[in-house]
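One structure is given below, encoded as structure tokens.
Removed: one protein chain of the complex. Kept in place: all other protein chains.
Up next, subunit A:
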Amino acid sequence: SSFDLSFFLARTHVNYEVKEDVAVIRMNDPNSKVNTLSVRMQNEMIEVFNEVLANDAVHSAVLISSKPGCFIAGADINMIQACNTSEEVTKLSQEGQKMFERIEKSPKPIVAAINGSCLGGGLEFAIACQYRVATKSKKTVLGTPEVMLGLLPGAGGTQRLPKMVGIPGAFDMMLTGRNIKADKAKKMGLVHQLVDPLGPGLKSPEERTIEYLEEVAIQCARGIVHKKILLTKKKGMMQKVQDYVMGIAFVRQQIYKNVNGKVMKMSKGLYPAPLKIIESVKAGLEQGPDSGYLAEAQNFGKLAMTSESNALIGLYHGQVACKKNRFGVPERPVKNLAILGAGLMGAGIAQVTVDKGIHTVLKDTTVEGLSRGQQQVYKGLNDKIKKKAITSFERDSTLSSLTGQLDYSGFEKADMVIEAVFEDINIKHRVIKEVEAVIPPHCIFATNTSALPIKDIAAASMRPEKVIGMHYFSPVDKMQLLEIITTDKTSKDTTASAVAVGLKQGKVIIVVGDGPGFYTTRCLAPMLAEAVRVLQEGVNPKKLDALTTGFGFPVGAATLADEVGIDVAAHVAEDLGKAFGSRFGGGNVDVLKTMVERGFKGRKSGKGCYVYTPGLKSKDVNPDIDDLLEKFKLTPNPSVSSDSDVQYRLVSRFVNEAVMCLQEGILNGPVEGDIGAVFGLGFPPCLGGPFRFVDTFGADKLVEKMRRYEEVYGNHFTPCQLLLDHAKDSNKRFHK
């Protein structure tokens, strides 16, 4: 007979201790900062569970993590990615369902004691338990983020959640994937009891908080056994009414219809996961649990094989990679940061810096400009109070780290200066000279520009090794991306320091080489040039927006131009046009210039492609641009002007430019290219970024389309060499 080795191997991930009549099951993945439901974790869990059930001295159990800040962060994604067919994934899901079914039907009550992230499979585990206690720690979040990976909660989540928090609540959780904090979870009925995080005592606060959570959970477990805590709560009047209403089939049908409609409107049908979630919930509620669990497992299997899920998981991994500092620890941490220019960008940078323990100086040249910027920072923090993310006291103490000023006093203490002044090389040169006269030798000079080459700006510097580009995206507090640009002369420590600051600010970071437009602006420019041509060819802005959002861009091309600013777009088009020549042509730059002359600078001026009325969400096309477009009218060529062709004309220019950036070494790799495009420019997340798109769509097919457009429009559509290489050899892929 074969030896079962695992029997002799010590358990490393799950262990338990019997405290009188309660088994305390502790999870701790020794190889990771977080617990995931890996094969190992699951196997050991089943083993422990069997022992607990077999032990007559044990009447109940507590499930707890020994890791501060993490209960279970989710299932192990690699486990799913290792599968080759949807059947394999369905089987994984069914195994999970089976395990949680045993937990749910356990004759001995199990209390989940939650401290830290309880997400995905972790949440599904917790809601299979009989009772849940959670700490009110800021790190404690519950949620089902599967939808963001193009998946669904595949271990019973779609079946248990609607029963626990109601149908609308369950849809909200599963379709948005948002994190739910402990107190909200209690209100929703997701957890039964809350425990306060503790401060200093006879042990570290984290350690003692977990211990305290365990003590309370043990009390609960005993309470359930001794019937002091009843698992079936008496229903209140509201609950009874709600249950009655949800009991009506017609009402449920309306909800499915409504939710389906909302999903279709938001996702344009480009994301299969939300629809499958609705389908699975519906199957369970309308046809009973057997159908429900089966639908969940099968849909889970199907989703795991979709390109959308593959793209979204790729972005997830990319995002994790771009949250690390590959340049090492900087020699000295930035404790004092000075920002020049209190405009939208400058103040935005201050806003994301001041609450990270960095003393921030915001400098402007006028009292009016400075006040506006200070008000922006104040408002940003104040809005967080309204969302209950911080208290008014925290706002006040955070603001005490912000100094607003008009002069250079205190700059001798600055570790880093970020300039966000007007995009004009002469002004930037003047500023760099002024600043270098007052800052200490170790101070880094970062420039926030969207297109001016950093080496041109650094030309005015006495110490170019300390000069670096930090390209933030507007609005800074909302946009996750930070594009850092290094020149040949930028030192590694300067880069490490800039990345460290960006990470503190909560940014996802790509580090790219210097050149006109760097990476992001350079990709955007040809697409906008094409968009202008499309407008000139008689496609109205609304239609252009519909075509781009229909392809998966969260913001339409015309709206994007208005948001960026028509003046900025004109500026960039002209600068990059000069740098890259006719390849960057397409639409006539004069269209943009004329718009600027007429005061149509986009949202900021109230008019651009659209007219913006304050307080109104809907917007109409600016009627005054009709005659303007008429003046620059081009005759479209019907062979390349179908809706689909217009979409691919826009996208192929973007993608080709991205690939060229990799070819020229501007990009460090395709991962950063995808992350930059999605998080900075809104490239369709369902496509996973330009490089993932080429892999999935096929470089050959893309080249074929581009050749067709090239025939009509010339070198605007000439594929770059790297793209051609990939087209020739189908084994060549940007992502493994």
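Observations on the model:
Assume contacts are C-beta pairs under 8 Å (C-beta built on N, C-alpha and C of every residue); 3 or more make two chains touch, one makes a residue touch a chain; residues count from 1.
Note that contacts and distances are computed from a predicted model.
Between the listed names "DNA-directed RNA polymerase III subunit RPC3", "Potassium channel subfamily K member 17", "Sodium/hydrogen exchanger" or "Trifunctional enzyme subunit beta, mitochondrial", the UniProt record for the complex's undisplayed chain reads "Trifunctional enzyme subunit beta, mitochondrial". For the chain missing from the display, the contacting residue among A:189, A:205, A:554 or A:698 is A:205, taking the whole complex into account.
For the chain left out of this panel, the touching residue among A:219, A:307, A:605 or A:641 is A:219. Residue positions on subunit A in contact with the hidden chain: 193, 195-196, 198-203, 205, 208, 212, 216, 219, 391, 393, in rising order.
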